[in-house]
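Take a look at chain A:
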Amino acid sequence: MALLEVEDLEVSLKSGRDLLKVVDGISFTIEQGETLGIVGESGCGKSLTALATMGLLGGTPIRVTGGRILFEGQDLSLLTPNQRRMIMGNQMAMIFQEPMTSLNPVYRVGDQIIEALQQHETLSQKQARDRAIELLALVRIPDPKNRINSFPHQLSGGMRQRVMIAMALACDPKLLIADEPTTALDVTVQSQILDLIVDLQKQTGMAVILISHDLGVIAETCNKVAVMYRGKVIEAADADDLFAHLRHPYTRGLLDSIPVADKEVEHLNAIKGRVPTLEEAIEGCTFNPRCPNVQQKCLSSYPSVAAFERGHEVRCHFPLEGNE
Partner candidate 1 sequence: MTDSIQSLLSVKNLKTWFEIGGSGLFGGNSRALKAIDGVSFEIAHGEVLGLVGESGCGKSTVGRTLTLLEKSSGGEARFEGQDILKMSNAEFRPLRRSIQMIFQDPFASLNPRLSIEQTLSEPLRIHEVATGRQEIINVIADMLTKVGLDPSVMARYPHEFSGGQRQRIGIARVMILAPKLIIADEAVSALDVSIQAQVLNLIKDLQQDSGVSMLFISHDLGVVRHISDRVAVMYLGRIAEIGRKEDIFTNPAHPYTKLLLSSIPSTKPGRKKVRDLGEPASAASPPSGCAFHPRCPLASDICRSTRPEAVSVGSDHLTACHHTDKAVDIAA
Partner candidate 2 sequence: MKINKVWKSTLAMGFALTLSGAAFAEGTFRYATVGEPPSLDQHVITSDLATTIAHHMFEGLYTFNASNAPVPLLAAGDSLEDGGKTIKIDLRKDVKFHNGQAMTSADVVASLNRWGEFGSRGGLLFSNVESLTASGDHQITIKLKAPFGPWKNLMAFINGGPAIYPASVMNGATKEPLDPKEYIGTGPYQFGEWLPNRHVELVRNDAYTSAAGAADGYGGERKAEFDALRFIPVSDVGTRVSGIRAGDYDYAESIPGDLFADLDGDANVTTILNGGPIFGLAFMNSKHGPLKENFKLRRAIQTAINKTPALQVAIGPEKLWAANGSFLPKGNVWHTEAGTANFSKGDAEAAKALAKEAGYAGDPIKVMVSTNYPFHYDTAIVYTKQLAQAGFNIDLQVYDWATLIKKRAQPDQWDIFFTHHGFVPDPILISVMNDNYPGWWATPEKAALKAKFTASADPEERKKIWSDIQALIYEQVPTMKTGDVYTYNIASPKVKGLGSSTLIWPAFWNVSK
């Protein structure tokens, strides 16, 4: 039994009388100890997938409109909100993109960690506090005994993200969902945080879903990768396999668009056009307006999944040969 199984998940935004599908039937599984990277440009639905999985869409006009999410074999949609909260923050935890705003500015960081602890475990104030200090030490915050009394604004962005991680780890979750955890951080700090996540995962054996727009971050951290475009996973594979054999023209284009520091190119091979908005209806493959090798078939029908060796899957009528 997989730890988490997402089947045909559909998430829609209610806009006036229309339902716009933001996540359009995606499926993936993740096992204990695995790191799944979900990559894509803004608006592709990657963050909503994470929020839907976690159960945090309440209070927005966005709803899960189809599919199932199974956590340890249990269909989360069948749980009452209270039962769902028992899992949230306990067996399944999440960290977010903006460490600057994701902590409540009016409470000390220690209290915020303690709150997470006491929500799911019966601990005395003293026990909870000791545990919070341990957690801060675990995420390598120097001088945790004093730092526990800091307010969020007294910490740097990197430190705050560490606090967020400590809070997420408070109840030893089986799954950690990290939504763009390093996007707002400087590159030197980013590498520290990524190192930390990788190390903690090894220590605890938890599964991690890492969501990022940065192919480099994904490549360095994850062992499975799903590439999303316009609400659908268009390519999924083991990380090694994916970067060795890019099969979708979008993934190819994405990789070619990145100017890298360790290689010189005169001209970037950019994908043309722009990401279509949700309101724009596209017949056939949704990537067809931007695809360099679009064919007649691409304009009329949406491609189904084509499977390659080692579980490499791609949604393209004309997958690339997959040579570097």
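How were these candidates chosen? In short, all candidates are chains of the complex that A comes from, given by their letters.
Here, contacts are C-beta pairs under 8 Å (C-beta built on N, C-alpha and C of every residue); 3 or more make two chains touch, one makes a residue touch a chain; residues count from 1.
Remember, it's a predicted structure, so these values are computed and weren't measured experimentally.
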Worksheet item: Which single candidate from 1 or 2 touches chain A in this complex?
Response: 1
Worksheet item: candidate 1 touches which residues of chain A in the complex?
Response: 41-42, 140, 156, 158-159, 186-192, 194-195, 198, 213-217, 219-221, 239-240, 243, 253-262, 264-265, 267-272, 274-275, 290
